[in-house]
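See structure below.
Of the protein chains in this complex, all but one are displayed in their positions.
Entry: chain A
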Amino acid sequence: MELVSDVLIKNGLLFAFVVVGAVMWLSYYVSHHLTRGRLHGSAVAIIMGLVLAWLGGLFTGGTKGLSDIPLFAGLAIMGGSMLRDFAIVSTAYGVDLQEIRRSGMVGVLSLLLGIVLSFVVGAAVALMFGYNDSVSMTTLGAGAATYIVGPVTGSALGASSEIVALSVAAGLVKSVLVMIGTPFIAPYIRLNNPKAAMAYGGLMGTTSGVAGGLAATDKRLVPYGAMTATFYTGLGCLLGPSVMYLMIRTVMGG
């Protein structure tokens, strides 16, 4: 037994392929037989992945889901940012550049609107709960943008570690909600064409959320959504401690 687990741990990435292959198979089986294809196999697979992450987190108390269990550490390589970005870029192969150029303006607008909206919403929620200093409000707003913008903004502004932790949690809620919710909300917001996908990436901004959500909706939309989402976190980190903080401080009267 120990011999087997030693081999599996030593060849972690290969075992991750086996595990994900099994999850995919199970998900498509469930999709066909239990939901009669109404819920797409990839959506089921992503939800299963999140459930596994939840179980892994409960079991280990760690922050990296199932991969905190040594046996499943290979999942962190397979699902880590390097291979994720590699696969995202590969989906752009064969994409028509004209399409991106046509929707470029919408993409830029969606980025600005998405960032400002998240900051305003986060700041308003902070205020509702009694965090009425502009540093805390801006930091929670940054977390409502993405879970990377939150701590970056918080540390730039010198926010308390409590509020930084809250901002990370807000970003995680958003990321998980986008991953699970996108296929369900897509028909209602007409998320079924490249232009809408570009707007989606810019409005949501969370790379993992958009990557997962669009995969579960229609893989052909992935390159367009990813194209704009990739600018979001950087722009958020740029605007957060500067423009957004000044804006919120002005509104709050110093």
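By definition in this document, a residue touches a chain if its C-beta (ideal position, glycine included) is under 8 Å from a C-beta of that chain, and two chains touch if they have at least 3 such contacts; residues count from 1.
Here is the rule we use: contacts and distances are computed from a predicted model.
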item: Protein name, per the UniProt record, of whichever chain is missing from view ("Malonate transporter, MadL subunit", "Putative symporter ywcA", "Thiol reductant ABC exporter subunit CydC" or "Dehydrogenase"); value: "Malonate transporter, MadL subunit"
item: Contacting the left-out chain in the complete assembly, out of A:Ile9, A:Leu71 or A:Val106; value: A:Val106
item: Contact set of chain A toward the excluded chain (per top definition); value: 16-17, 20-21, 23-24, 27-28, 37, 40-42, 45-54, 56-58, 63-67, 72, 75-76, 78-80, 83-93, 95, 97, 100, 102, 105-106, 109-110, 113-114, 117-118, 121-122, 125-126, 128-129, 131, 140-141, 143-145, 148, 152, 166-179, 181, 185, 189-196, 199-200, 202-204, 207-208, 211-212, 215, 218-223, 226-228, 230-231, 233-235, 237-238
